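What you see is the complex with one protein chain gone and the rest in place.
As written, the chains take the letters A and B, and residue 1 is the first residue of each chain.
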Amino acid sequence: MDSASLTSLAANFGAGIAIGLGAIGAAIGEGHTAAQASPAISRNPQMAGEVFKTMLVGQAIAESASIFALVVALVLLFTNLPVSSYLTACAFLGASLSMGFGAIGSGVGSGFPAGATCHGLVRQPAMANKLTTNMLIGSAVCQTPSIFSLVIAFILMFGDYSAAAPAPLWAALIGAGVSTGLSAIGAGLGGGLVAQSCCEGIARQPRAAGALTNSMLLGQAITQTTAIYGLLIGFILLFKHHPETNSIAAAMALLSAGICMGIGGIGPGIGEGFTAQGAVKWIARNSEGIGEITRSMLVGMAVAESTGIYSMVIALVLIFVV
Amino acid sequence: MGNLGEVHQLILSLAGWKMVFNLDSIVMSWIVIAVLLTFGTLAVRKRDVIPHRLQVVGELIVGSLYQLTEDAMDKEKAEKYGPLVVALFLFLTLSNWLGIIPHLDEPTKDLNTPLALGIMGFVIAHFVGIRSKGWKAYLGEYFQPFIIMMPLNIIGELAKIVSISFRLFGNIMGGAIIILVVSHLTFSVVLPPFLNAFFGLFVGTIQAFVFTMLTIVYISVQTN
Partner (left out) sequence: MAIEGVDLIKAAAFLGAGLSMGLGAIGPGVGEGMAAAKACEAIGKNPKEAGLLTRTMLVGQAVSESTGIYSLVIALLLLFVV
């Protein structure tokens, strides 16, 4: 089977996977937002217009991750990208896995703050502007892991593989996609949880708005570290020079490094999200204790990160030592 | 679209060592520095109790960032590290905004810039930690809570550099890619400027803020 056909095959299949997986998260997140809008309106029908508008804006941001997936699917189907060898086919598969998985977490995550803002609006109508701004900031930062997936997907799709030896680079390409894509799930979900409790907190305690936004950004930033590790392993797999060998063991080592970092990044992302969510929730209820709470949040997140670091270490060992 | 990876480089060979200068990033960084220095000079000229416009902007920025630093560390340390924080934030914000102007690129689109700033923050934090705690207490921290945790603690510290640098790089690079792709796929005049504004201004400011805040947090964690 020649490279051109194999590449078309991978492009078609990959487009299906990319949009199929990518559609899941955004829809769930948007559904959650719509679900939170109903009780809010029922509680205070006069604010229906405001709540409705906010719901739509929040849903639009949650949609952006799946739009990235749609863009990747369309580029795979319709752009005539140069075909070098069967490496291009593997690159397309890696790109579609990266963007497909990467859009799940951010989609679901961005739905959470939008829902909390709908509730917050009916609770504190006077804070409408601040709440909406905070929701926009939180949702936008929550999209970061899917942006990382998009970067890897594009590097994979537009890379030039004519000069490279096929084995074991094929496994590295797929592994890079899997690593970035899967690890973005946990980080996206976690970031969304933090943003949710921040929006709730501002509605509860408008005076603490500044401190809460700072804590939210800090919490989200640290929650996204496992997605960054996934991105790092992806970059290493893509740009390191792999010595040419036909052994299947070397190829599987690279693929497994990607899988290891990818799946390993899910848990810490969600766990750190819970931590930051709890911290922000209680900073809203007890603004004086912000120093203590933040310190204990940082320590807790650092420990929760440890299995993510173990995964990264094993992935690095698989790439460099074995 | 294939020219996304092209970077103008100046490669010099000096006594067996090869030095590579990424001209784009260097020139863009100089532009940012020139703008900031001009703003700074103009803002402090003719200082008055009733401030003129530039002075108001300057006081606003410096005031709010000093407040942020004070919240994380105590007052005297905040006085010492305040200038670093403001400089970092202004440099990053302006760098991320530079991409909106046509034919100009963000210096943070090159991995070297965020990585350099991340390493700088890391070195400052650890230097401050050693100076305030002394060598023994500083090294002792790596062996907490169990001795075998030492390699993991070291990796954790190094991972901090990686995480803040790559976060900034990934966001800015991702924004640039998205704008490029959408402009390529649609024949619209309306959509790309909105995207440009969103990614360049909005995401750029937030990421600059997150980077600065994390640097503050790392410094304050080392001095406790």
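Operating definition for what follows: contacts are C-beta pairs under 8 Å (C-beta built on N, C-alpha and C of every residue); 3 or more make two chains touch, one makes a residue touch a chain.
What you see is a predicted model, and the numbers here were worked out from it, not measured in a lab.
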Shown chains that the omitted chain touches within the full complex: A
Touch with the omitted chain, as defined above, among A:Ala23, A:Leu121, A:Ile293 or A:Ile319: A:Ala23
Residues of chain A in contact with the chain not shown: 1-2, 5, 8-10, 12-17, 19-39, 41-43, 45, 48, 51-52, 55-56, 59-60, 63, 66, 70, 73-74, 77, 107, 111
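Keep in mind that, in the parts below, only the chains that are shown with their structure count from here on.
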Averaged-CA centre spacing for the pair chain B and chain A, given as whole angstrom: 22
Contact footprint of chain A on chain B as seen in their complex: 1-2, 4-5, 68, 71, 152, 155-156, 159, 162-164, 166-167, 170-171, 173-175, 177-178, 181-182, 185, 202-203, 206, 209-210, 213-214, 217, 221, 224
Touching residues (chain side chain A, partner chain B) in the complex: 68, 71, 74-75, 136-137, 140-141, 144, 147-148, 150-151, 154, 158, 211, 214, 217-218, 220-222, 224-225, 228-229, 231-232, 290, 295, 298, 302, 305-306, 309-310, 312-313
